[in-house]
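All protein chains of the complex are present and in place, except for one that has been dropped.
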C-alpha cells in the first residue's frame, strides 16, 4: 500500500486505493449472496408491477448464469469494479442490456450490501457452530479413564481423569456452538427496502415479500434502524468467535504445558510439530502455540469492529465499510482454528506412565470422608488432614 | 494504593492489599445472593443427611437474619474479612456457633462465589434490559411529524421525520434489551457441587436439588467445565452493555450535533446542561458528552475481562478474581447511562422553525417517481434528476 | 451507582452523580499540584500587574496553608465540591475573602486541571521508572550460576543459567524504566495561559513565566494544541505501564510454571502464597497469578483512554474528563505490582537438585563445535548431530 504514496502516482488512483482498498477482493465471498438477494428483489419489483415479466426473466437468468460462472471461477471482481455490487451490475448489463439497470430500482448499495452480509453471517454462524461441535466431538473420543491431577492455581489440587479434563472443554465448546448459533437473531432481519436508510418514498415496495424469499426471520423496522444496526450482528459473531478462540486457546495452553519435558503427560502427532533451524533434537508444538496466540487476533477483530461504529452520528457513514476486513478475518481464523484443532486433538496421546499424582491430592477427599464418618464440622476435618500433609 | 508501597508498610499488609484489593467492598452486592445460595446448599446437605435438622434451622435462621441486617445497613464487609464469603461465615459462626462451619461442607469458595455471581448476573441482565426498554419508551414519546433531514455521510440525503429518527434508535434499543435478556443462557447454569472444579469425591451431593432451589436452568456439567466458563457469561453481559452504550452514545452524538448553534435543531433541558467557568454565555451539554464518552469505558470493561481469562491453563486461577471490578463497573455504567438518558430524552425539544431541508433532498424521490411514471430505468432517471440538482 | 437511579432520587442529584461521578475523590491526588500551579499563576498575574502584591501574598499564604492542611489530612474534597479546583477555590475564598476569586483571572478550569495532571504525570513517570529499576535490581541479586534449561516453544532448547534468565528480565525492566522516563516529553509542556483552548484575548499573560516556575520543558503552543493533546501523554504513560506489566506478567508466568510440582524449580516465600478453603495441603502462588492477570487490566486502561478521545471534534469536550479514572487506575496498578514484585523476587529460591537438563540440550553447541572443528557447513553438522539425538 505504501508504495502508492510515491510522488508519481496520480491522485485519482491514490484516492481509489484509499477508498476502495481491498474491497473488491473481500466482496468475493458475498457474490453468491448478492446474486440470491438481487433475484429476490427483482421478483418483488415484478410482483409490484415495477418490472416487466420479460425483464425479470432476463435478470433472473442473467444473474443465475453470472453466479454460476463466479462459482466456477470464470470471473472475479476486479479493482476497477471497486466493489462486488458494481461488478455484478456491470456483468449483468453487459449480458442482458438495459434491463440490467432496472434491478437497482428501489435499492441502494447500502441495503444491497447489508443484505448480502447478513445472509453470509447466517451461513458463517452455522458453519462456525458446526466447527465448534466438531472440536467437542474430537474431545469426546479421548479414551479417558487415565488418572490426571486436577489443578487449581497450576498446583495439583484434586484427583481428576483425562475424561473429566476433556469433557470440561467439550462442554464449553458446545456452549460456544450455542452462542454462535444464537447470533442469528440479530442477523436475521431483512434490510431490503430500507435503501439508503430512509426507505423509498414514491415506490410501493413489498419488504415482507423479499424477507420471505430470503428466509429472514423479520423485516428490519423502521428503515432508519437498519444503518444504525450496522456492526452489531457482526460484532456479536466476532464476540462469539473470540470466546471460541479463547476456549481453544486455553485448551492449547494446557496441551503446551502437558507437552513440556517436565510434565511429559502427552505425545503430539508428528504432523503437528515442526523442527528447529539450529537445534536438531527439537520437536516444537507450533500448531498449538498459534492456536493460543490467535485468541488475541480474534479479540482484536472484535475491538476493531466495535471501534469503527462507536460514536458515529446516525445514518450511513463510509466508516462502516471498514467492518468487512476484521469480520472476515475473525471468521476465517475461528473456522481454520476449529478445523485444525479437530484433527490435532485426535492425535494427542496421554502417557499414563508419566502422570504422577501427588499423594496430598486426596486431602480434600479424605477430609470429606472424615466429616461423613465422624460427623465433625468440615473445618475440623480440614485442620486434621492439613496437619498430616503440611509437613 | 501507591502509598502502601512505602518502605514502612509491613509485608503482610502489602500482600493482603495486593491480593484482596477492593474485593471486600466489591462483594457487598453479592451478599444477598450468597445468603440465598448458602441456604439452598444447606437445605441440600440436610436432604442428603449431611446436616441435621437442627443445624439446618440454625443456619437458615442465622443467614436470613444476617442478610436482613446487611440489607438494612447494619453491617458491611470489612477489609479484615478479605472477601464476602468469609465475612458471611464469620458472622454466621459468631451467631450460631460451630454449626456455622457446617454449611461449608461440599462447597469451595470457587463454586460459592460463582453461584452468587451468576445469580447477580441474571438479575443485572433483567435490570439492564428493562433500562434499555425504558430508553426506547422515552424515544417513543417523541411527537414526531416534524420533518427532519435524513443524513448519509453527514450530508442531507433524503427526507425523514423526528419520528423516524427516534424510532430507529428505539428499535435498536429494544434489540439491545433482547440481547441483554439472552445473556441469561450462559449465566443460568448452577455451579454448586463443582467445588474447586473437581467435584466432591466422597460426598453424595445432589446438584439437581440446589439448581432447582436457585431456579437455574440447568446444572453446569461436568464439574471441570465450571471454572473453564469463568468470564464467559460475564463477558457476554459486558458485550451487550457495550452495544447498548454504543447505541446510546450514537444517540448522544446526534443530539450534540443537533444542539450546535449551526444546526440548532433542538433545545435541551436546563438540568442537563452546565455552565462554563470563564464563558458566562455557555450552556454545555455535558450529560450527552459523557454518554458518548462512556461507550469507550464500557468497551474497555469488556476488553479487560476477555484479557483476564485469555490463555489461562484450565482449573481455577487467582487471575479470575480480577473479573469482578470491570464487570461491576460496566454494569453500573450502563444502568446509570440508560437511566439518565430516559430522563434526558424526555426533555429534548425539536425546533421545527430551525430545521431546514435542502431542496435537493427530494432528488431520489423524484427519480423514483420518474421511473414509475415513464418506465425508464432508474439509472436514466438518476442521470436526469442529477443534472437538475448538480448545478 | 445503580441505587441512585431509583425513582425517588431528585433529577439534580442524578445529573450531579452522572457528571461529577467520583471526580471529587479522584482529584485528591491532584491537590498539591494544583496548589503549586495556582501559586505560579498568581505570581505571573502579579508580575503582569494583574494582581496586587497584597493579593498575591494572601493567595500564596492561603494556598500554602490549605495545601499543608490537605497533606496533613485536615480536609478532603467533598462530593458537593464537584471537583478539586472548586474545592480549592472555595477554601481559599473562605480563608482570604474576595482575593481568592482573583487567582482565576486568565485561567479556565481546562488549563488549570491539565496543568495539575501534567505535573502529576511527570512525578508518576519518575516514580514508575524507579519502581521498574527496583524490580530489575531485585533480579540482579539472583545468585545465578545454577544451570537452567533455556526454553523455546516451552521445550528445553539450549543450556542457560538462573543468571541469564534473571538478567534477561532485568534488561527488559530497565528498558521499561527508560520508556517510562521518556514519557516526560509529552507531559512537559505547560498548558497555562491556553485557558479554554483559545487563549485569553485582552489579557497580557506571560506563558513563559509560568512555564519556568513550574519547570515544564516548553510552553505548549499554540493554545489550540493544548486541548487536542488531551489524552496523548496520558496514553503514552499507560502504554509504558502496559509494557512494564506485561514484562512482569511474563516473569510471573515463568515463576508459576517453575513452581508447579512437575517443574519444581523454585520455592516461593511463604508470605507470597495462600491456603485453600477446601484443600489443606495447598500453598497457592496468588500474588504471581494476580501479577499475570493484571497485565490485562493495564492494557484495558490504555484501551479506555484511547477510546475516550478517539474521533472527538477539536476543542474541549466533557468526555475528556473520563480519562482520569483509567489513568490513575493504571498507574496505581503498575506501581503496586512493581513494588510487590521487588519484594517477592527477593524471596524466590531456585532448587538446583530439582532442575534437570535434557542431555539433548547440548545438541546445538555440539553442532557448532563440529563446524569449528571440521570446517563442515552448519547444515551438515546439524544433520549429523540430529541423527544422534533423534532416536
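Letters A, B and C mark the chains as written, and numbering starts fresh at 1 in each.
Keep this in mind: contacts are C-beta pairs under 8 Å (C-beta built on N, C-alpha and C of every residue); 3 or more make two chains touch, one makes a residue touch a chain.
In this text, all values refer to a predicted model and were calculated from it rather than measured experimentally.
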Touching partners, among the displayed chains, of the absent chain: A, B, C
Residue of C:196, C:266 or C:343 in touch with the missing chain, whole complex considered: C:196
Sole contact to the chain not displayed, among B:54, B:74, B:279 or B:346: B:279
Sole contact to the chain not displayed, among A:108, A:314 or A:368: A:108
Those residues of subunit A which, in the complete complex, touch the missing chain: 1-2, 4-5, 11-12, 14-15, 17-19, 104, 107-109, 127, 131, 195-196, 271-272, 274, 276-279, 284, 286-287, 289-290, 292-297, 299-301, 303-304, 306-308, 310, 317-322, 325-326, 331-333, 335-337, 339-340, 343
Absent-chain interface as seen on subunit B, which is shown: 149, 152-158, 256-257, 259-263, 276, 278-286, 289, 303, 307, 310-311, 356, 358, 360-361, 363-364, 367, 378, 382-383, 385-387, 389-390
Those residues of subunit C which, in the complete complex, touch the missing chain: 50, 98-99, 101-102, 104-106, 110, 150-154, 157-160, 164-165, 167-169, 171-172, 175, 178-179, 182, 185-186, 195-203, 221-225, 227-229, 232, 235-236, 239, 242-243, 246-247, 249-251, 253-254, 257, 292, 295-296, 299, 303, 306-307, 309-318, 364-366, 368-369, 371-372, 377-380
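In this text, only the chains that are shown with their structure count from here on.
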Shared interface numbering between subunit C and subunit A [over half = same, under half = different]: same
Centre-most chain, if every chain is reduced to its averaged C-alpha atoms: B
Whole-Å gap separating subunit A and subunit C, where each centre is the average of the chain's CA atoms: 35
Of all residues in subunit A, the ones touching two or more other chains: 152-154, 157-158, 257, 303, 307, 310-311, 364, 378
